[in-house]
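Okay, here's the structure, questions in a sec.
Every protein chain but one is kept in place in this view of the complex.
Right, chain A next:
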Amino acid sequence: MLPLMNTFRRVPFSPSFFKFAAIPRRGYAQAAQKNEKLILSMALPYRTVFDKVPVTQVDLPTEDGEMGVLKDHVPMVQCLRPGVIQITDESNAVSKYFVSGGFAVQQPSNELSVTSPEAFKLEDFSSSVVTQLLEKYRAEAASSDEKVAAEASIRVGVLETLSGALK
């Protein structure tokens, strides 16, 4: 022990130094159980769409672009843009949900958590209503009232993405 203590004395005493001197501890990533498959949990404020369901692939519309998540994806936190989430489950059935925003977190344990304030199945939308609303809000976006115009332009952005997805 004593010879080692001499080497330590040369270095300024700091608690962080012991991190390197000690046996490396297991980090959180290693301690968590890693699942075999990609486990999806998708929750909304009033509804839990998926609760720890094993799936094959999830395509997400993130701020950094379209992202496809397969199992063993690197852990990440992504902010979602308005767009379509496409879920391919184990039987290769595809379900599409349109979201207006939210977050997606890939845990080191292969769990993907997607949360959004609102999400609806793409087939539940009516394109005629979308076109109607688009006209209405485009007109409002040109309004002189800043607040009204700002809100309307956000709606127009979401609606345009939605109408693109519906085609």
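Details
Please note the rule applied: contacts are C-beta pairs under 8 Å (C-beta built on N, C-alpha and C of every residue); 3 or more make two chains touch, one makes a residue touch a chain; residues count from 1.
The criterion applied here is as follows: contacts and distances are computed from a predicted model.
With the options "Nuclear transcription factor Y subunit B-6", "CobQ/CobB/MinD/ParA nucleotide binding domain-containing protein", "SKP1 component POZ domain-containing protein" or "ATP synthase subunit gamma" in hand, the undepicted chain maps to the protein name "ATP synthase subunit gamma" (source: UniProt). Only one residue in the set A:Val77, A:Val94, A:Val129 or A:Ala142 touches the chain that does not appear here, and it is A:Val77. The set of chain A residues touching the chain not shown comprises 27-29, 32, 41-48, 51, 64, 74-79, 102-103, 105-109, 111, 113-115, 117.
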